[in-house]
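One chain of protein is taken out of this complex; the other chains stay put.
By written order: A, B and C. Residues from 1 in each chain.
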């Protein structure tokens, strides 16, 4: 995988595409993505499911970290995801912006902010990625 | 909503059904659910997406808490979800069992264990639900 | 309590003073504090104890939130504290800067960054404070 578009391609039949997640930017320090609010990311009350934020943050951090460690023969594996829900969203688009807070030898830590179309903060996630040598073969 | 089956019905077109989540038990102290591992819950590497565990825990805790507070005119709103990923799963069924650790006036706290078909622990989640008066009307 | 200095006074014989915590700024959106690295905040290996970061963040968020909600007859109660340890510190001063990420009716959320004397990020904490009516009397 060498660029975000390949990620989109690879995940054509996976959870990312099932939920309509888009990866927009996968920089070494900043990552951005978004998803449109439709029923597939809603819970029964009509608002965005808490798991949709957690999943988007996980995708963003995983894909981006992988992109930047794979050149050294490493993979990135999700270790922990902590999401706080601050404001319900029921329509429009949810925008995710991740900032890398730590780049260690064995872990990367990302913090992801989610905003609605008016720019209001809706959820925040801290993701810890483990960086490990790629399995042989 | 008075019983789990209604929950399933209500969520017919929402994220729960999109990802194939099943709610099996919604007791006041124990809740259980599961999902079958298909591409819709996988990430690009072929293993279960971290967000699938987070989402299942959120659904389990939300639906169960709501069931037990709605009789007093309250609703349950997800406040925080912290999932740790312990062992990758690539096929079979993922089983979730939640235990209520705290029942306060304004918050309920659940811990959810995820196991694979061999009973091995794959992920753990702590979910904090806020309990609030239902909006009028 | 009307200003940070009073907070220091009140806590003269409590954990804050036992560990040497200083509260420097208690603004509505930004809070700052620090502690000098001595044995009382070290663990057996000679580095700062993880609990020292967690405790400092808790003090900072609690005191600052209380300061800004007490005028409306409310108190602030710690609900959750999640600290990630990024870089060990063995001497000098640890500097804490908290930013308020959410001001809700019933919860405030703070994120606190810890840096060493060279400005390197050493730990990060997310603190959720519950805001409740002050008990009568």
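Everything that follows uses one rule, which is that a contact is a pair of C-beta atoms (placed from the backbone, for glycine too) under 8 Å apart; a residue touches a chain by one contact, two chains touch by 3 or more.
Quick caveat, the model's predicted, so the values are computed rather than measured.
Novice: Counting contacts across the full complex, list the positions on chain C that touch the omitted chain.
Specialist: With respect to the unshown chain, the touching residues of chain C are 7, 10-11, 13-16, 18-19, 39-45, 49-52, 54-59, 62-63, 75, 77-85, 88.
Novice: For the chain that got dropped from the picture, name the residues of chain B it touches.
Specialist: For chain B, the residues touching the absent chain are 82, 84, 86, 101-102, 104, 109, 111, 121, 124, 126, 128.
Novice: What residues on chain A make contact with the chain left out of this view?
Specialist: Given the touch definition above, chain A has residues 79-80, 82, 106-107, 128, 130, 132 touching the missing chain.
Simple rule for what comes next: only the chains that are shown with their structure count from here on.
Novice: For chain A and chain C, what's the span in angstrom between their mean Cα positions?
Specialist: For chain A versus chain C, the centre distance works out to 29 Å.
Novice: Would you kindly tell me how far, in whole Å, the mean C-alpha position of chain B lies from that of chain A?
Specialist: For chain A versus chain B, the centre distance works out to 20 Å.
Novice: What are the residue numbers in chain B that touch two or more other chains?
Specialist: 79-80, 82
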